[in-house]
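I have placed the structure first, in the form of structure tokens, so that the comments after it can refer back to it.
Excluded from the complex is one protein chain; the other protein chains are retained at their positions.
Coming up: chain A.
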Amino acid sequence: MTLIATQSLTKTYGNRVTALSDLTVTVEPGIVGLVGANGAGKSTFIKIMLGLLEPTGGQARVLGLDPTVDGHQVRARVGYMPEHDCLPPDLSAAEFVTHMARMSGLPKTTARERASETLRHVGLYEERYRQVGGYSTGMKQRVKLAQALVHDPDLLLLDEPTNGLDPAGRDAMLALIERIGTEFGISVLVCSHLLGEVERICDALVAIEGGKLLRSAQLSDMTAVTEVLSVEVSEGTDELAARLAAAGLPVRRDNRLLLVPVLDPDSAGVGAGDTALDKTYDLILTAVAELDLPLHRLDQRRHRVVELFATDPARVSGPVAAGTALEGAR
């Protein structure tokens, strides 16, 4: 079943600001990343999916339902984690999530059980009886996720779930989302302005910019393993680059990383019974060992998704001037 399908979806605020324009996209179940700069229309897209906003033009279908017509049915099967603060500071997480579960129609006892279970799944244990006002940002994000998850939705809409988190918190949140998508079997649409972040966990990616579709594809197409090894050493990167170049490997430098293309299988130096990959690994390891460098990392590199937007990489990775006009209107 198709998770989300839109047809020429358009949303304008007043006559001036266009949040979404002629967006046609189909999303299959799984973990889907919705990427775009701030103001690209991500939040508007989510709100239309929830039936909270009416599109100005075009159509949308979520879980096979039209959110403008069957909004209540859609909202019963969807969980929503907003970008902004949405927690009452003077309630405990347990009470709040229980209340939200009841607001999704779960009977009283079930609501309480599922609330504590869900809070446990997102990593809140004894803290759940404390007032939310005293929580750290990371814990608040977990409560926000728990309230979206507590009624066991078929689809989770997460708007910038890693906002305000430190790197460790980001990793934990992303791991959690990945678990929800894979172990829990719930489809997730996760919004982010950080491509590098969602590409790690997503099955598919939709990139929008200025309300228009930039690209939509299954990530497996995008991040096929390439024949490049990346090497990271904590010191002596230049020496290693020189040594590898001398060994006949065309090394490329990418910040602290060295990118080494796998040897051509037909070229000289690749012995029988040895794959070109093994041989390349050997060469690198030998070089590192001989120079006695502290090796940090040596792995086969995936295509970075950014490279998919290589036509104009600044559009996705950098701040987009055209998109910021929307900030206030979202």
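The definition used in the following text is that a contact is a pair of C-beta atoms (placed from the backbone, for glycine too) under 8 Å apart; a residue touches a chain by one contact, two chains touch by 3 or more; residues count from 1.
Just so it is clear, contacts and distances are computed from a predicted model.
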Omitted chain per UniProt, picking from "1,2-phenylacetyl-CoA epoxidase subunit PaaC", "Membrane protein", "Isoquinoline 1-oxidoreductase" or "Transmembrane protein", is "Membrane protein"
Of A:66, A:152 or A:178, the residue that touches the missing chain is A:152
In the whole complex, of A:106, A:231 or A:263, the residue touching the missing chain would be A:106
Of A:23, A:53, A:139 or A:233, the residue that touches the missing chain is A:53
Residues of chain A touching the missing chain are 47, 50, 52-53, 72-73, 75-76, 78, 80, 82, 84-91, 95, 99-100, 102-108, 110, 114, 117, 121, 131, 147, 151-152, 180, 183-185, 329-330
